[in-house]
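For this view, one protein chain was removed and the others were kept in their places.
Let's look at chain A:
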Amino acid sequence: MGYLSEALGTAGRLIFTLDPEILEIVGRSLRISLTATSLASLVGIPLGFLIGSKDFQGKAIVIIIVHTLMALPTVVVGLLGYALLSRQAPLGFLELLFTPRAMVMGEFILSLPIITALTISAVQGVDRRAILTAQTLGAGKIWVAWTALMEVRYSLLAAVIAGFGRAASEVGSAMMLGGNIRFYTRTMTTAIALETSKGEFGFALALGLFLLLVVFSVNILLHLFQMRVRVR
């Protein structure tokens, strides 16, 4: 109970005092997770559309693999990334290890299966009449695809939100690929891990609450966007 009241107090103080280091960590966390989510959406939505809308041999296996990858442990992604990016590794020459770019890559890999899988299921739910209607009105293949995606835009937004949630909350790959370097790769989740290891449970919990608040704000923005799309 002590931790909880201390955490609430500290969280309140963090919000109201706007500690510059905390703000810097929050800014970096958002930049990395939003970049990773945007890239994963750019790849995952078209990929999900293709898998969901086309009939091909082995489709069921592909879907099972994508679903399995949704449960990919973050630490495994970190470990694989580390194995590929460390100095002696095949991609070591890129010198990406312990950089924000490496963290974006890790979070991209984690959110891609989620966005792809949820897009597949959204696309499979598109009313067949929507596609037929677009075709009868003269739409070519690209327009038909765009129309189908627009018909399930709320589900796609939910997919992007879920992907962002995964990217913003993971700690395993951020820690292993970013290294938790102060003023460079420290994010909210790696900071929480560090404070916990230092025994600063209250502060760590406060950062956790603050992280939730930040994700909550991003979700509000996305929902406002969704409502705007609904009206249009």
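By our rule, contacts are C-beta pairs under 8 Å (C-beta built on N, C-alpha and C of every residue); 3 or more make two chains touch, one makes a residue touch a chain; residues count from 1.
Basically, contacts and distances are computed from a predicted model.
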Options "Putative membrane protein", "Peptidase M14 domain-containing protein", "Succinate dehydrogenase" or "ATP-binding cassette domain-containing protein": UniProt name of the undisplayed chain: "ATP-binding cassette domain-containing protein"
Full-complex contact with the absent chain, from A:L42, A:I64, A:A83 or A:L137: A:L137
Footprint left on chain A by the chain that the document does not show: 127, 129-130, 132-139, 143, 147, 150-151, 232
